[in-house]
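Partial view: only certain chains, each at its native spot in the assembly.
Should a chain be cited, it is by its letter among A and B, assigned in written order, with residues numbered from 1 in that chain.
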Amino acid sequence: MLRDLFSNSDTSTAPSVESRRTFLRKGALAALATGVATACRPTEAATVTGHPAKATKPAPTPAAPAVTATATLAAARANADAMDKMHEAAMKAFPAKTAKHGNQPLAPRIEKGVKVFDLVARKVQWETEPGKFAEAWAYNEMVPGPTIRVREGDRVRINVKNELPESTSVHFHGLELPNAMDGVTFITQPPIKPGDSYTYEFTAPNPGSHMYHSHHNSTKQVSLGLLGAFIIEPKDRSSEPRVDVDELFILNDGLNGFTINGKGFPATKPIVAKLGQTVRIRFMNEGMMIHPMHLHGMHMTVIAKDGWTQPQPWKCDTLNVAPGERWDVLVKCTNPGTWAFHCHILPHAESEHGMFGMVTALVVQA
Amino acid sequence: MLRDLFSNSDTSTAPSVESRRTFLRKGALAALATGVATACRPTEAATVTGHPAKATKPAPTPAAPAVTATATLAAARANADAMDKMHEAAMKAFPAKTAKHGNQPLAPRIEKGVKVFDLVARKVQWETEPGKFAEAWAYNEMVPGPTIRVREGDRVRINVKNELPESTSVHFHGLELPNAMDGVTFITQPPIKPGDSYTYEFTAPNPGSHMYHSHHNSTKQVSLGLLGAFIIEPKDRSSEPRVDVDELFILNDGLNGFTINGKGFPATKPIVAKLGQTVRIRFMNEGMMIHPMHLHGMHMTVIAKDGWTQPQPWKCDTLNVAPGERWDVLVKCTNPGTWAFHCHILPHAESEHGMFGMVTALVVQA
């Protein structure tokens, strides 16, 4: 989908860039290496632009011998080319293939009317970016863990098997459960020791976008990946928005870096929709920092906070998601193209080596 | 109140944990010490769970000699037991006794119709956690300082005596006062020098949840404890919510650590209410970081921001409180039990040694 990146669906004046000729770039390397200027005159440098006649009056720059100015420019371009190559490589790699993805739907077994889900917590090697493996602590060997999706009023049983080298527990973040099912060690239950299992059982309460995650030594365990989405669909679907695409955006920022759904750019998955479709995104922050998520090209309409409908929907293009929060937004895909979608704390999204971490794209297909 | 932690008020299937036999735990220590495996076969390890039949198909793990696997598990359990002991001790200690608590109501003297409050700013030794004393800078020897509560329209006089080794001043954060009463040194008043006193006098303006704190060398002075709540009750109480319990939640994160109302867990005080009661919580952030506060088991209904009624109440379970902000929420206590209530930036709430810092509980008594 990135092949036709530079096509312009607008009928407006196409952007124009006139590159300096290739020999100039090569010359830059020579200039860098030798300190000797190329033969280009500075005036030539001034005419490479597409709109020289429209240029702002440049502020006076210190007078410099033409030869030096040209050498400086050539050196800058050579440096720029080297940096841009890394940036381009990151973009071209997107969406990069990595082993396994999180958030896979977990199909329950039905036992006497109860929806039964099995979770196994275990250490895995997790590929966050191509070739970058790190130790993760995972439910069912994926980060985020499998998505649990039930309906309000369903009877639900969750069997948790602990194959970690530490005790653990599972908290159902946002679910208003009976106290004994809340998953906080030494408040509502004993820890689940290594090798042991534990069963949670309850009736699915308040609907919405919720989470499940470890609530024992959680700074480490959640950071390493013991987390997942727990979606409760409302019994009465009349007030549910009609959406064509339903996406999760689970944020983390622990030892395995800045990730969306367990992957760092360029291994993040783009969201893909057709022109005119409506996408719901459920943001969930399982990290330790805020992440103001910025969508290019279209706005988001915020409809729910922590699973609760907002009294009135409101619009934004940058949504500040704090740890523990969930926000549901709708995006009406009215603008065709590949749109950057990233955390606007820029060091979470771009370095001198190009974009990384909390970056993905919304692709609206015309 | 933590005695019946593991009782289950739900009629659902009780959670089940089947521990490995005690000798196994003892064996673990032996295994750790000697590297020699216990006699248990790995298949035995697989049958300790309560729901072996329901277990997810575990992903294949590298084949290992039975003896090694068992030794590994035993070692893990021994490690887990050691860690869990610390976690349990922190929980069992809650609510831990420490010397003095902040936020004590300050009764005014009435002088010719004026409500007069006296504040003395002074260094104290403050016990944030049992046995952990630190230098605090305090009003009336408590952190947070005494709660000042007046009624809109009241004539109020605040006498401040500075017994600190630095100048200071008091800003009434959120109160729309005459400029000379705003408490900003060198903008609205000279500093109050060590040994000097200063008097503020004004008519209580806009009602709501406000604060008072130093506005001189404030990065240090507020961080060390020169802060307190300033509540102005509205003249017209018709739009006030009816609440059974009215609580403060003053957050700080300075040199004396992550605290709620001047104490770190387990020395924080739980909020206690009866089933069916309504609790108002007034969050106030006097720190340098955001603190997204997460309540388990029930939601919060947000009714006011910085003392101003929100146009419409809205619901959440995680409320992001930024420095300088105040948020009023209501909790309808519909769910009996002891519910964790903590900052969801997990390193502000839990370490490998157990929960600490910005953690407390809402106890709903059936």
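Going forward, a residue touches a chain if its C-beta (ideal position, glycine included) is under 8 Å from a C-beta of that chain, and two chains touch if they have at least 3 such contacts.
All figures in this text were calculated on a predicted structure; none of them were measured in a lab.
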item: Given 2 placed chains, full-complex copy number; value: 3
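Keep this in mind: only the chains that are shown with their structure count from here on.
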item: Angle, in degrees to the nearest 5, of the Cα rotation that carries chain A onto chain B; value: 120
item: Of chain A, residues touching chain B in the complex; value: 109, 111, 116, 118-120, 122, 140-141, 157, 159, 161, 163-167, 171, 173-174, 176-182, 184-203, 206, 215-220, 222-223, 288-290, 305-308, 310-312, 320, 322-326
item: Touching residues (chain side chain B, partner chain A) in the complex; value: 2, 5-10, 12-20, 45, 48-52, 54-56, 58-59, 73, 76-77, 79-81, 83-84, 87-88, 90-92, 290, 292, 294, 296-299, 312-318, 320, 335-340, 344-347, 349-352, 361
